[in-house]
Structures are given as C-alpha cells and as structure tokens.
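My questions all concern the structure below.
Complex shown without one protein chain; remaining protein chains in place.
Letters A and B mark the chains as written, and numbering starts fresh at 1 in each.
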Amino acid sequence: MGKLFLSALSLLLLFGSTFAVRSGTASWQKGECQIGNINAQEPSYSIRAEAGETQFWDFKNDEFQCAGVSILRHRIQQRGLLLPVYHNSPVLVYVLKGRGIFGLMISGCPETYESSQQSREQSQEDRSRSFRDRHQKIGESRQGDIVAIPAGAAHWAYNDGQEELVLLVLHDDSNNANQLDQNPRSFYLAGNPGRGQEQQPYREHGSRHGEQQQQFGNIFRGFDVETLAEVFGVDEETARKLQGHNDERGHLILVQRGLQVIRPPLRGEEYGRREEEGYYGGRDNGIEETICSAKIRENLDKASRADIYNPRAGRFSTVNSYSLPILKFLQLSAARGVLYRNAIMSPHWYANAHSIIYVTRGDSRMQIVNHKGRAVFDGQVREGQVVVVPQNYAVVKQAGEQGCEWVAFNTNDNAMINTLSGRTSAIRGLPADVIASAYQISREEAERLKFSRRETFLFSGSGRSSRGRVASA
Amino acid sequence: MGKLFLSALSLLLLFGSTFAVRSGTASWQKGECQIGNINAQEPSYSIRAEAGETQFWDFKNDEFQCAGVSILRHRIQQRGLLLPVYHNSPVLVYVLKGRGIFGLMISGCPETYESSQQSREQSQEDRSRSFRDRHQKIGESRQGDIVAIPAGAAHWAYNDGQEELVLLVLHDDSNNANQLDQNPRSFYLAGNPGRGQEQQPYREHGSRHGEQQQQFGNIFRGFDVETLAEVFGVDEETARKLQGHNDERGHLILVQRGLQVIRPPLRGEEYGRREEEGYYGGRDNGIEETICSAKIRENLDKASRADIYNPRAGRFSTVNSYSLPILKFLQLSAARGVLYRNAIMSPHWYANAHSIIYVTRGDSRMQIVNHKGRAVFDGQVREGQVVVVPQNYAVVKQAGEQGCEWVAFNTNDNAMINTLSGRTSAIRGLPADVIASAYQISREEAERLKFSRRETFLFSGSGRSSRGRVASA
Partner (left out) sequence: MGKLFLSALSLLLLFGSTFAVRSGTASWQKGECQIGNINAQEPSYSIRAEAGETQFWDFKNDEFQCAGVSILRHRIQQRGLLLPVYHNSPVLVYVLKGRGIFGLMISGCPETYESSQQSREQSQEDRSRSFRDRHQKIGESRQGDIVAIPAGAAHWAYNDGQEELVLLVLHDDSNNANQLDQNPRSFYLAGNPGRGQEQQPYREHGSRHGEQQQQFGNIFRGFDVETLAEVFGVDEETARKLQGHNDERGHLILVQRGLQVIRPPLRGEEYGRREEEGYYGGRDNGIEETICSAKIRENLDKASRADIYNPRAGRFSTVNSYSLPILKFLQLSAARGVLYRNAIMSPHWYANAHSIIYVTRGDSRMQIVNHKGRAVFDGQVREGQVVVVPQNYAVVKQAGEQGCEWVAFNTNDNAMINTLSGRTSAIRGLPADVIASAYQISREEAERLKFSRRETFLFSGSGRSSRGRVASA
C-alpha cells in the first residue's frame, strides 16, 4: 500500500488551450503535452569557462516543456571547480565520467569538518592553514553516482580526479518545490558566470539565440559594495571581489595548485569499501540524523546491485525513495539500464512519471507510442542523446550491435513501471479468455502470448527487429 | 485534526487571465473558474461499439474545465467486454445499473487466480484450458458500487449479468497524479477503439465536431509488428492481431459464448454476504497487504450504511479515504444522496472540493450561488444529467414530486461539507447576538433562525418552494 502514497508532482494543466478557446481559436488539440513528435535531442548550445564547459539542451522543446524539466551537462577539467550555486528546482546529478568532491551548504548545519594538528596527511603548510578552518562536510562522487540536491540548496563541485569530470544534471523545474515559474534559474554565489564567455550555438536550428539561454548571474552583484563590506566585516576591496566584475574565468574555474579541503583520510583509495558505510560515515547518534547528515548520493552502476538481472539480456537498477530517502522530498528517482547486444527491454509505460533517458554507451532503437496508438518516435538513440518519454506513453528499447547503456531520470520518487510482455506484465495479468476475445485469437494463441516470454522485462533478442527505421513524422 | 491533513489537489491558476493582461487585454474577470452560468449537462456525443456505446459529456464546458474533470457513461450489453485500457488520470466508477466483473492489471502483482483440476464448477473443456491459465485477481461489482482506479493502471470490465451494465466514469484530469496536460487520454491495449465507429453527436450545439472528442487508440498499433512478434515470442500474424487493424467491433466487444475466467465460487449467488469479507476475501498474511490486494470497491447504495438518515427526508452516504483507503492516493471521494418527495438538502458548500453531481432517479430543483451572491444555476436537474458545483459555491437541493437520488464525485479524498441551516450548520455556530446584529433582526428571530430546523441537513419539505424557475442567465 505504501507504494501508493508516493504521489506524483507536476500539474501540467491545459491553460494555453483554455485561453485559446476563450479567445475564439479552436485549439483543443494544443497544450503542454500535445506532442506531435519526439526527437532524440543533443545539446543546443554551450557556455565555455576557464576549466571546462557546460552544454545545455533546449528546455523550450515541446517534450522538455511537457515533462517540465531542463537538462545540462558539465564538462569539468582536472582541478576545475564549479562555483557555488543554487537553483529554483530540485536537481539530480549523474556522474557520467571521472570523480570529484562536492559540498552542500545548508544554513544552520554545523561545520563538522575541522582541521587539527593530529592530521597525519597534511603538509606543514597545510597544517598551519587548515588549523584555522572548519566547514560543512564534503562528499565524494565518481562515475555512476546519483547525487540529489534540494531546491534552493547551495552547492559546489570539484574535479579531484585524473581525468575530466562529466556531470549530467536534471532540473525538475515543474516540481512543487519550485514556486517560481517553470523557467530554470541558477543563482551563483561567486564569479561572473555566463558573462564575457563565448556562447556556442551548436546548430542553426537553435535559432532565437539569446532568448533560449538559461539565465544566471552572481547574486552578490546586485548588492551594494558598502553593504557587502559591512555584512561580512571586511573592507570594500574584498567586498568588491565577491561581485567578480572582472573575473573572466566563468562558472568553472581552475584551481592551479589543487584545492585544499579538510576531509577524512581515504584508506589507500579504498573508495569501494567506504561507501558501504553510508554517505557520511556511520550515524553515531540521534542528533546528527537531520537534513544536515542526510544521505544524498547512491551509486547506480555497480552490477552487483542490479534490481533486474538477466545474464543473456542485461540488467536494470533503480534508486528511489526507499533506497535514498531524500528522494521522497525531491519527488524524483533514477534508473540505470544495460542491454547487451540486440537485447530488448519489454514495451512498458510509467504509470506516474515522465522518464528522461540519456544514453551513456552504445545505441538503441526506441519506439514511443502515444494514446492514439501513433509512434511519436521510432529511431536510433545514440550515446549522448536525450529522449523524453512522457508519462503513460508506451516505449520499447532494442539495443544495437554494441549493446546499449543509459540512465533515466523519473519525475516521481517511486516511478511505477508497467510492462506489456514478460513475466510481470499487464498481459500476464489478463485471463486467457479476455485475451482470446480481445485479439480475436484462439486460446492456444492467447496462452502463447501470455507465457512465451518467461523473462521479467529484459529479453534476449535476435537482432531481427532492432534495426530501426528512420524516425517517422 | 487528521481531517485537516487531507489536502486538496488541483491547482487551477489564472494563467489565461495572466497572459491576457500581459498582452494588453483587460480580462481579469476571465479564468478557468470565471463561470457565468452552470448548466445541467447531458452527454454531447457517443461512440457506438459492438456491445454497447459510450456517451461523453463535453469536457470543454466551462464547469468541467474549472473542476478539471471529464465524465462519460458506458452502456455495456450482456456479455459485453470493455477492452483493457488505462488513463492518464485517476478514475472513479459508479455502477448505475447491472452487474459485472473487472480486473486491474498491475505489473509485478502475482497472478493469484490459478486454475486447478479440483475446481468443481468447470466443464471438461474448461478444465483442460484453465489448467494452463493463471491471472491476477478479478473483482465483482454491481449497481451502487464505487470502484477506484489509479492513474496509469490498466483494467477491463465485463458484463456477466442478465441486463445492461451501465457505468458512470469520472476522470480527474487535473489530479496531481496526471503529469500530462488536462486533456483526458485513454490508452487501449487492444482492438480498434473509436476508429471506424459511427460517432453520434447528440446536438448541433456540440459543433466543432471531431475536435471535442476524447482521443484514444490501441497502443500496439504504434509498435512495429516485427518488434511485437519478438517481445511476445509469437509469430507475426499473432503480433498483428494485437494491433486490431481490421477489428470493427470498437472498444466494447461481444464475447459470444460468455467469458470464462477463474474466480472463487459464489455460494449460491450470496453476493451480499461475500462483500462483508472485503474485496478480495480475507487478508491472510502480511505479504498480500500491498497495492496488489488493496480494496478498491465499496457499495454506496445500501440504506443500512447511510451516514445521515432522516426517516421523513432521506439519507446520505459517503465513501472517503477513511472507509476506502485507496482514495487517499486518488484524492477523490464520493457521496450518494436520497431525498424523498419534496425533501430538501440544506444549503451548503464544500470547503475543499468540487462536487460533480449525477442524478440517478427523479428530479430536483437546484440553486447554486457564487461568491458575488448570484445564482449561477437555478433550475430542475433530471435523471441522467450532470451538474458541477465548484468548490465553495453554495448549493441547495429540493426534490420534486418523485423524490430525487444522486451520486456525487468530490475532488478531495475527504470532502468537508459546511451547511447553512440545520443542527450542524455554520449559522448554529454563531452567537445569537452576531446573528441579530448581522441581519438586523431581534434576538427572538435570531434564535428562531438558529434553532427552528432541528434536522441535520436533510429536511422534510412542504413542496412549496421546490418548483424551480427556469435556469436564469
């Protein structure tokens, strides 16, 4: 029963349509989710910065508007720092590549990471410095992690690895937690983000340039320097630095000599072992079990944690509010799928969520069908592309010759999947006689239809049907 | 206090209006719920099928748009089967007439109805067949039942009775559970619904024909036949049958020799006794107490379960999330009213819900008043008509010479009624001196106003005032 009470979020009501009718235009077919075609989307522009770039998908596309989300991808170089920022909507991050550290700053949470002289691993120089510092805790993340960030919570990230750190970021702009309008907004606490940076439209079709861009800036610029000096108790020159007027580095900056922060020693890089203990180590007492110590990270990539596994077809893992409770607050969840060569994920629909799919490796043919029984998408989806599957729309995936891996963000903290074929499918739940009558087939055929596929929802495939047609209009 | 936490759902914000102002039109009076007049509505068109027809109310009428709901009525002949279907919004069904069986298919729920050779009631032929079948549980319903169906949950229904099965269906399109826009959508899993069927507009005023129709189709048609054959492990001919291309039967089909399903034996049709045990028999252990075994049906008609009863005026029964917990998830509830000849239901308003009223027998004069103190409806409502009473609007019902019976769907899982006269009314809660001052009457008159009517909210009536005027504009 519990499953039932995880209510969906976004209310996408037909206001455009309502208005249109009132003003005499016959347009009942229009509306936020009157989607004629869905496309596999790539980023439409990017913003470069000193230590990397951020690539934006065009959130004004019909399917993103319907789902009420926006998507972007940070590419952060080694020793690159994403400046502190907060957003008007809850955010899910998937680490596509690399490793990093990050911090969430929540007013009122204690600064629990304190420097001390006992720390063995710090150099003489560090010791004297860190002696005087203390800050809120710091998390680690690496490829395959999902990180959940509440609306309005400031955070930063830093690439402390040996390769590029690539983050895929979903903003759930239509989430209840966002009381502003559906436009994505980013409030930076530093720098000169987006200004003076070269903006790169990828294609001409992105057209109305400038308009389509996400809007953000450094909030300190809106305050008076004199006021800033006073509230921070510093001189005006330092206060002016907060505003970053002449900062040409953008929102991703390079920390030349590497970032020095206080954090627990890793036992010889035994990253795998540490994460078993939960995000911030053990939970010692009741006092710490607040939002300040909430677990906000979960690895989705490990094969050993698969929820569905078929050695001939692939695996499927989910993270929802049962495995990561903060997702109940964010009303979001995520899934990770791996299909082997030519394998198929059963046709299915989500009862209570939109699903935003990003292919991380290989390719897949996808067919997406609306309520009229029309394919709004039928084509290949390749690595790096995003496809939105609206709530209730039916979809089937067939991996190509290289197999296919993807991550999906779902707009419900416990997205309920319904399959059409396989061992747990809706069709299996039907009496054979209903099937025989509905499809005008014999009982023997009906039984075959129900019971032929014994796999749950990842099926081994022949490859016969996985070569998709070109996406049809 | 608990009562308080059942929060209402739909957010009907004034976007049309907002937009209008921005574009220069002065139209603050416009908006989703700026309703000049409410009308008693009848179906505006119907879709015929082999085994009956479905009649649709025009969901684009102002009052349905304000309430964010759509209404339809299935008339299913004997041995008629409503093909498996799911919707983008939660659904409440009221069985107006007849009896039937139905199934809800939820992915992952076990197929708990299994055939076995011990089954005494099956013929030799059935036995061999059913030996190989198993399916999810099946429910029964009969006149007076409310059945609750979550958004995105596939279901079917079958008329196994001796007369027509008539179902009144409410879709709560503006429910939080629907993340698409407010248009009603039906996703069929079989057949050729709505295509090739004769569509019957009832009146010319329905005008913009085609546009106003609900949209639905068989989702299998959007998939490639080759893909379907592969995912079901059947040949392409069978797969093609799933798409129902040449099926002329529509969404309601006739099962000529009657539907054979596995279900527990009825003890000599002792339907009344069985339902005491809960919907799906006893709850044996903890494992089954999940969404898979949630009770989704409740009979509203039995006089013995009335919540309010006045032997001289009538009775009133409600089903809400206390009596049927799944309604907490759907955020809907229902009520059934019976008024005897000339009896009156006290003027009242719902604090937290729209109320969608369908008259099942007799007729009633209704007066509905908005916040300006203007009657937006004053007229007779007859059997088969629907009236929407928006949240907070005040309404009074006076039964005609034949009495009046109705069912009401409310858009809150615990709709809170406030009456203006009678033993539990708001006026009763006022100090007599407030009444005397407010209405400029003596204290004696104030006391009479408070205490004259000792009944709760169903009043015996003289019939003097029950002959309504024609609905005034």
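Simple rule for what comes next: contacts are C-beta pairs under 8 Å (C-beta built on N, C-alpha and C of every residue); 3 or more make two chains touch, one makes a residue touch a chain.
Since we're looking at a predicted model, the values are computed, not measured.
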Legend entry - Candidate in contact with the missing chain, chosen from A:133, A:307 or A:447: A:133
Legend entry - Contact residue for the chain not shown (choose from B:40, B:300 or B:449): B:449
Inset, instruction - Extract the touching residues of subunit B with respect to the undisplayed chain. - result: 1, 3-5, 7-15, 17-19, 21-23, 26, 28-29, 31-34, 66-68, 344, 346-354, 367-376, 378, 390-392, 394, 396, 398, 411, 416-422, 424-434, 437-441, 443, 445, 447-450, 452-453, 459, 461-462, 464-465, 469
Legend entry - Touch residues of subunit A, complete complex, unshown partner: 10-13, 15-16, 19-20, 30, 32, 60, 65, 68, 81, 83-84, 86, 88, 103, 105-109, 111, 113, 129, 132-133, 135-136, 138, 150-154, 156, 158, 174, 176-183, 185-191, 208, 211-212, 215-224, 226-234, 238, 241-242, 244, 247, 253, 255, 259-262, 289-291, 294, 325-326, 328-329, 331
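Here is the rule we use: only the chains that are shown with their structure count from here on.
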Inset, instruction - Give me the rotation angle that lays the C-alpha atoms of subunit A onto its copy subunit B, rounded to the nearest 5 degrees. - result: 120
Inset, instruction - Mind checking the centre-to-centre distance between subunit A and subunit B? Centres are C-alpha means, answer in whole Å. - result: 37
